[in-house]
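Let me give you the structure first, and then I'll get to my questions.
Shown here: the complex without one of its protein chains, the others still in place.
Take a look at chain A:
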Amino acid sequence: MQHLIILPVLLPLFTGVALLIHRGGALTLRRTANVLSTIALVVVGILLVAESTDDTIRYYALGDWQPPFGIILVLDRLSALMVMLTSVLALGSLLYACAGDDEQGSNFHGLFQLQLMGINGAFLTGDIFNLFVFFEVLLIASYALLMHGGGKARTHAGFHYVALNLLGSMLFLIALGVIYGTTGTLNMVDISMAIPSLSPVDLGLVKAGALLLLIVFGLKAAMLPLYFWLPRAYAAAPAPVAALFAIMTKVGIYSIIRVYTLIFGEQAGPLANLAQPWVWWLGLATLALAAVGVLSARDMRTQVAYLILISVGTLLAGIGMGSEAALSALLFYLIHTTLVSGGLFLLVDAIAQQRGKAGARIVQSRTLTQPTMLGLMFFAGMIAIAGLPPLSGAFGKALLLQAATTVQQYWLWPILLTSGLAALIALSRTGSTIFWRASGEKTGTTLGPLRAAGALMLIGCAPLIVAFAGPITAFTQATAAQLLDRDAYVQAIIARGDTGGDA
C-alpha cells in the first residue's frame, strides 16, 4: 500500500470539496458522508501506525519528484501517531456535532473535513514550505469553524485570532525566506544536511530564522507570551470545534519537536539544540501562569481552555528537557491530554445545556437533568486531566517527572505538581458548585445519544490509555528513539552518496 501515506490528505480533501459543493443536500446524507469519511480516516490512521511500527521511515514523493527536489510526505512513528490521534478526536467531536451543532451555521461538514486535511498534511509533510501551506489550510478552515454559528463573542474573538495568525503566517514566511536564502533548499532533511557546512556569516541568519520559526510554532502551540488569544477563542468556539481545536495546539508542539530534532538537533553543529533552553523556561512559565488561570476562571469553557494551556506548558517543558525519556513521556502525555481535554469541552457544553440561563458560568443554578451520568463523566475527566491516579494523566506526569535530571527536578517537580493541585482545587470547586449546590426543578433537555457517544468516546479514552499503557509506552519510547536518530531519518530520505551532493 504505497499510496496509503497520502490518503489522510486526499480523503478529507475530496470529502470536504464534495460536501462544499453539495451544501444544499439532505442533512442526513451530509452527516453520514462526513462520519463515514472520518471513520475511514481512523482506519487509515490505525493502518499507518501499524505500518510505522517496523521502524522504517517511508516517504511518498508527489509526482515522483525525488527528494530533495520534489515535495515529499514522510511517514514515521510520530506522524502516524499524530494522524491517528487527530482522526479519533475528530470522530468524537463530529458525533457530538451531528446532534445539532452542525446546523447552527452553514458548511460545517465541508469545513470540518478541510480542517482535518490541513492538520493531517501538517503532520505528514517533509517539506518546510509545504508545512506553511498546510498550516494555512488548517488555519483558514479554523477561522470559519471558530465563528460557526455567529454571535458577538465569536466574531470578536475571531478577529483577534485571525489577525494574530496572519501575523504569524508572515513571520513564518520570513523565516522560510531566510532559511531558503542561506541553505538553498526547503526539504527539511536537506536543510538539516546543509546546516553543518554553513559559513559563519550565514549561521547568524539561519539562527534568526530558526528562532522566528519558534515564535510561529509558539503562537500555534500557545507558548507563554503568545497564548493570550487562546482562552478567549476556545471559550467562544462551538463545543465540537473547541474539542477539535485541542489538536491545534499540538500541531505547534509537533512542529517544534520535528524542526528542532531533525533540523536543529544534536548534529546541527553550532546551532545544535538552540531552541531547547527557550522552550524549557517558557514552558515552565506557561505552566505556572496557566495554573493561576485555571483557578481564576469563572466559566467552565475558559477553565478547560486553561487546562489546555497547562498541558501545553507541560509538553513544552518536556521538549525542553531534551532527553529520550522525556520525549517518550511527553508523547504519552500528549495522547492523553488531547483526547481528554477534547472530551471535556464536549462535556462542559452538555452540562451547560442542562443548566438553563446559568450556562457554563460557575455559579449556583438549577439541578441538572442527568446529574448522575454527567457528574460521573465530569469526575472521570477531572481526575484524568488533573493527573490523579488511576487514570491516564497520572501516568503521563509520572513518566515526565521521572525523566527529569536532578537539576531539572528542582524546577519541574514543584511547578508541575502545583499546577496539578491548582487544577484539582479549581475543578473540585466547579464540580461541587454545579452538581451539589444546585436546587430547583429540572428543566433542561436530556443528553441525546450522539452527544453522549461523542463525549463518552473521548473521556473513555482515559481508562483505555491506562489499560493499554504497556504497548503505548513501548510505542512512544520507540518514537522518541526514532526522533533522536537523525542519521537514520536522513538515510531513509536521501542517500547522499548516490546523488553526489548538490553543493
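Definition applied: a contact is a pair of C-beta atoms (placed from the backbone, for glycine too) under 8 Å apart; a residue touches a chain by one contact, two chains touch by 3 or more; residues count from 1.
To be clear about the criterion, contacts and distances are computed from a predicted model.
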Chain left out of the displayed complex - its UniProt protein name, from "Sugar ABC transporter permease", "Cation/acetate symporter", "Ger(X)C family spore germination protein" or "Multisubunit potassium/proton antiporter PhaC subunit": "Multisubunit potassium/proton antiporter PhaC subunit"
Of A:His156, A:Lys207 or A:Lys442, the one touching the omitted chain in the full complex: A:His156
Per the touch definition above, residue among A:Leu27, A:Val43 or A:Met170 touching the missing chain: A:Met170
Where the unshown chain meets chain A, residue by residue: 129, 133, 136, 140, 143, 147, 150-152, 155-156, 158-160, 162-163, 166-167, 169-170, 173-174, 176-178, 180-181, 186
